[in-house]
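Provided herewith is a single structure, encoded as structure tokens, for subsequent inquiry.
Of the protein chains in this complex, one is absent; all others appear in place.
First chain written, first letter: the chains are A and B, and each begins at residue 1.
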Amino acid sequence: MIPSCFEYHKATSIADAIAKLQDNEDAKLLAGGHSLLPMMKLRFSEAPYLVDINGIEGLKGISIDGDTITIGAMTTESELIRSDILQQYCPLLVEAAKLVADPQVRNKGTIGGDVAHGDPGNDHPAVMLALDAQLVIHGPDGERMIPANGFFLGTYWTALEEYEILVAIKVPALTSGTGHGYHKLKRKTGDYAVAGSAVVVEMNGDVVRDIRIGLTNVAPMAIRAEAAEDLIRGKRVDDVLLKAVEKAIVAACDPAVDLRGDEEYKSHMAAIMARRSIIQAIENAKE
Amino acid sequence: MDTVADKQKREDSLNGVGCSRKRKEDARFIQGKGNYTDDIKMPGMLFADMVRSPYAHARIISINTEKALALPGVHAVLTAADLKPLNLHWMPTLAGDVQAVLADEKVHFQYQEVALVVADDRYIAADAIDLVEVEYEELPVLVDPHKAMTAEAPILREDLVGKMEGAHSTRKHDNHIFNWQAGEKDATDRVFDAAEVTVSQDMVYHRVHPCPLETCGCVASMDKINGKLTVYLTSQAPHVVRTVVSMLSGLPESSVRIVSPDIGGGFGNKVGIYPGYVASIVASIVLGVPVKWVEDRMENISTTAFARDYHMRGELAADSNGIIKALRVNVLADHGAFDSCADPSKFPAGFMHICTGSYDIPVAHLNVDGVYTNKAPGGVSYRCSFRVTEAVYVIERTMDVLAQKLGIDKAEIRRRNFVKKEQFPYTTCLGFELDSGDYHTALEKVLDAVDYKGLRREQEEKRANGELMGIGLVTFTEVVGAGPSKSCDILGVGMFDSAEIRVHPTGSVMARMGTITQGQGHQTTYAQIIASELGITSDEIAIEEGDTDTSPYGLGTYGSRSTPVGGAATAVAARKIKAKAKKIAAHLLEVSEDDLEWEVDRFKVKGVPGQEKTMKDIAWAAYNNVPEGMEPGLEAVDYYDPPNFTFPFGAYLCVVDIDKDTGVTDIRRFYALDDCGTRINPMIIDGQIHGGLTEGYAVAMGQEMPYDEEGNLLGNTLMDYFLPTFVETPKWETDYTVTPSPHHPIGAKGVAESPHVGSIPTFTSAMVDAFAHLDVTHMDMPHNAYRVWKQIKALGLLDN
């Protein structure tokens, strides 16, 4: 398991990285390398030129400004887990990061790579959807910001245009009356999800004022379970409603069949994970 | 000084049998100084990589090596055409079949070896394999063993067409390998026909892979000047490899040196002789430089040594009290494309006939048919003695089914049928002589320890609430220590094992064995045996294994045979030394041998305090003052041919809770009681049991090698192939009883495999038990969440 040959450049700035992407056909960005290098070693993916963005200043770190948290794309999973800001204002990201891979992989893998890779099995995309995150992107034409909702277009396919780099992610700080949950079913530690679900709710007393449900690995890309959200919005959640929500989620799923399970199992597991996340989210909205 | 305390102190200072001596081998491993095959580097060494077939069954139309050869740094590309003139394109297997070294005209399984590329380093070799162009014509694929002997089945082995006399029996079909039977068919059938109660259960013991963390590999080095071939390789049986390599290459055995360096786990994966080894040896002979070949994880899982793949039916006939009258077992064995099972020659289904288990069964019949399919060859003993895992599984599962049918508790039905303590040695109706056992004591100890009745009460409450809780129970008997050479041989070489011990003038010891450790701690435990026998502290006893130039011939380490056979050879060789030492002591003390008695580390003149010679005194004298007519020196060799196998046993209990929503199982408790006879090193025994239980857990709960209809192996990396991590692995509770083997020199039986063999049916027993109130009698492994959820759904237990 050895990658084929490529050239390597350690970018010094975002502009340098973009220039190298433009100058070298089929060049790829190298972030944590924990999706890219395994694929190259298996020769599923061949890149003649790698632009390493690990040395670029300013792509790392977590800050809060008002009710917006900004996370640099090169922030690793371990850094998410260790962050006091996230622990206090967006614990959903901490919980999700803890369920990604294993300690060593989390030391290298970045949130930006996890989002930009477009792998439906990755955990952050569904979390981004639930958080209604905004993605800050730099390209040859400058900076743009787009919502995560609509970013994930298919397997290994996102709204990133050629030569663009995801530089930061903006998520809202949790306010009182909001709650969240992430549940992931996996075969073993270090495995991608059989199914996962990230949920953010805004409560108005007992009533769900708003809800966003993101689903992991049950479609060609991370998806929002919008029909299920519609069922809940404005309601009090009880067992009967949850049953209906589960059905709506099963209907929304279109998973690939693999050794983790067939369509039926994965879709049902998405529903179970969503139910657990909804209950958890409502529970911690009360706190 | 001649006090009890002094004697005890001397005894303790030996670090002999029974103490938890710290391991001798650890020092190098914890400092990164282990010497595994891939760590070996030789001047001028090249690196080999294998071109493999993407298809499970196809004809090779052409192979074009031009582009690969043109890549700078590539030295050679070998194909079957290159091996043919040397007659090395096929090689004999241990099971009496032949296997292609490099595919000859046809490929028979996905990832089969097609060409070997040899290059300056592994990077260039990896590039070059992509440049070898092979044109295939796809052929119909046979995946399902049940279809192997049908009229429509494609014929796989064209080399065998018309050869209907197989190595073990007449073949009934071109895809048939052998039929093997044990016991009395007619008598068994008659008992079944007349029985008050009969049960029958079909079960698949699925294909799995031993998957040690180190893959297989070798460094072959032909020294043309001295005419000597040295091969470092990951082998559990280096001496057998030497014999085979000599036979294949035509080099005398004295010109072949096989070295098994440190081995990163074997578990059966490293018994066989693989095409990669043979092709690398040829490459080194052709190129005249050392050649290293190390498989990657995908090659390991896909090609070297699967285990199991037994499709079984277990049937019991009993009376209404659950007393067993007869057993019938039928097996369809999927051996893949070549029969390269590593079994003793006379036993194509290994020791499957231990399937009468721990029970007093009057009559039985076992029938096994082996067939070819388009899958990788193998059929190794994955952390077990030959097919013993399968045998224990079929009897323990069928016992549960019988208990369920009769409404008798699992523990009770076992009690009623156990071979009783006073019946040993007990000859089973399928021909094994069980050496010793005390099954009732073991079972009751476990039931008391876990409060079995309390667990059953809890289960009733849970069931009333609609919750799924299962209790698994297994009381197994294993057969290990192959084996008496009157019945056991590999390629005609009897399955003895050997030890050669030298006592130096100053009383330290060098011992060499025919076995080879892969983590079992031989350097530690063999020394303990010698220490106790000779009264020399184990810290001054060095153990060496694995180099065929220096160690005596042995059949190697697998099937828990090191302690039963190699350990026995060690004890007997030590006793030969002690007998000579006694003569020397008598000479030194000027008394007759009859006047001497042995005490810990010395011979004493009976009744004369102070008149004594320690082993150290005797060792010195052995080199300068021996009785007239005696050869100087103090050493001995023993080739131990065991009079019988040994039969470790145990009682295991497991409690599971199953999440109905997801099918996820929580192993709440696992209690393992083992009886391995005399316990040489309790610390190492516990470690072996933890490891075996964990591998059992992996097999029962997750490992699988599924093939699709085209014969593609799904899941051959560690992403899919289940090796449990720290998080999933249950916490193990261990316990023991001690029933020594009466025929083994120190009463030891072997331990490393019992936990694997015993735990797997225990997990299934627990899983089925969780659904037993819903009339479920069996669930096939692996019991992963996905499959369990399917079961829950099929039973209508889902909430919606």
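Keep in mind that, in the parts below, contacts are C-beta pairs under 8 Å (C-beta built on N, C-alpha and C of every residue); 3 or more make two chains touch, one makes a residue touch a chain.
Everything that follows uses one rule, which is that contacts and distances are computed from a predicted model.
Trainee: Name the omitted chain as UniProt records it, choosing among "Putative ABC transport system permease protein", "Carbon monoxide dehydrogenase, small subunit", "ATPase" or "Methylaspartate mutase".
Mentor: UniProt lists the chain that is not shown as "Carbon monoxide dehydrogenase, small subunit".
Trainee: Which is it among B:155, B:323 or B:718 that touches the chain not included here?
Mentor: Result: among the candidates, B:718 touches the missing chain.
Trainee: Check the options B:30, B:225 or B:464 and report the residue that touches the missing chain.
Mentor: Once the missing chain is taken into account, the touching residue is B:30.
Trainee: Which residue from B:691, B:711 or B:782 sits in contact with the chain not drawn here?
Mentor: Considering all chains, including the one not shown, the answer is B:691.
Trainee: Just one of B:188, B:284 or B:520 touches the chain that is missing; which is it?
Mentor: Spelled out, the listed residue whose C-beta touches the missing chain is B:520.
Trainee: Could you please point out the chain A residues that touch the chain left off the display?
Mentor: 1-8, 10, 30, 33-34, 37-38, 41-42, 50, 52, 54, 78, 101-105, 107-108, 189-190
Trainee: Please give every residue of chain B in contact with the chain that is not shown.
Mentor: 22-23, 25-34, 36, 38-39, 41, 121-123, 211-215, 262-265, 267, 294, 296-297, 518-521, 683-684, 686-688, 690-695, 717-719, 723, 725-727, 729, 731-732
The rule is short, and it goes like this: only the chains that are shown with their structure count from here on.
Trainee: When the C-alpha atoms of chain A and chain B are each averaged to a single point, how far apart are the two points in Å?
Mentor: Here the centre of chain B sits 44 Å away from the centre of chain A.
Trainee: Taking the complex as given, what residues does chain A use to touch chain B?
Mentor: 1-2, 4-5, 43, 102, 185, 187-192, 194, 243, 246-247, 258-262, 265, 268-269, 272
Trainee: Residue numbers of chain B touching chain A in their complex, please.
Mentor: For chain B paired with chain A, touching residues are 122-123, 126-127, 130, 296-298, 661-662, 664, 702, 704, 706, 714-715, 719-720, 722, 724-728, 784-786, 789-790, 799-800.
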